[in-house]
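A single protein chain has been removed from this complex, and every other one stays in its place.
What follows is chain A.
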Amino acid sequence: MKPSKTLIYDGSFNGFLTSVFVAFDEKINVADIQKNGQGQNGLFSDTETIFTNVDKAKRVWNGIRSKSYNAITNIYFAFLSEEEGIELLLYTYIQKLMAAKKGKEMDYSDGFVLKISQLARSVGREKHRMEAFVRFQLTKDNIYFANIEPDFDVLPLISKHFRNRYADQQWLIYDVKRRYGIYYDLEGVEIVSLDLNEIYFNRTRKSKVFAEKEYDYQELWNDYFKSTHIKSRINRKLHTQHVPKRYWKYLSEKKEAV
């Protein structure tokens, strides 16, 4: 038997796909696929560093897509879940997919298929929530700025939505947890990594960074939110089910509740 190997990649999705390509191409017996820097070497396996190669990644991507369009979205979404060990899970899934006949990925009685589709669904849910719960605040530099702190790495998934919607204003959405953001400069969206020294929770204390009118609109929205509910129908459990508390600190309508 060939000795098993741990593949080390740079953490990007293309890097992961390249690893898959190399593993298939060189018929490597894969022990694990790990992000650079967080590796834990197995006792009896060698490591091999994989250099991201877009062409190779593309071939894997196209290969999967020709098998099933549904699978490729599931794989990408599940990858962004950043779940520990997701790479090996996805690798096994891809192996199964490639070996199977068409339509096989729909078999939810297979544990791997079920797990991947569940992860993808959770990521999809949070993507949708971020499209809803981003709250922009207008800065003095005329940029609409928002902090988010999602459980999963959904910024790549929401960029198109915001680009289509806010084509005539500059905006920046910054992920506090992963310390990078997406910035739209009226031309296109770029990924920016910057270290913000202040996180902009929705507190009642005003920051000098934001335009003066900004706080007026936040107050109007906050007020509006309060006047929308009908007292005789209050159902707080349903409310927090829809708006989980972990998002509250960035919602301008929840300012007092944080």
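We adopt the following convention: a residue touches a chain if its C-beta (ideal position, glycine included) is under 8 Å from a C-beta of that chain, and two chains touch if they have at least 3 such contacts; residues count from 1.
Criterion: contacts and distances are computed from a predicted model.
Of the names listed as "DNA modification/repair radical SAM protein", "Circularly permuted type 2 ATP-grasp protein", "Nitrate ABC transporter permease" or "LutB/LldF family L-lactate oxidation iron-sulfur protein", the one that matches the UniProt record for the absent chain is "DNA modification/repair radical SAM protein". Contact with the undisplayed chain is limited, among A:N36, A:T49 or A:Q169, to A:Q169. Of the options A:D10, A:E83 or A:E131, the residue whose C-beta touches the omitted chain is A:E131. For the chain left out of this panel, the touching residue among A:F13, A:F112, A:F201 or A:F225 is A:F225. Residues of chain A that touch the chain left out of view are 106-109, 128, 131-138, 144, 146, 164-169, 186, 213, 216-217, 219-221, 223-225, 227-230, 232-236, 238-239, 241-243, 251-253.
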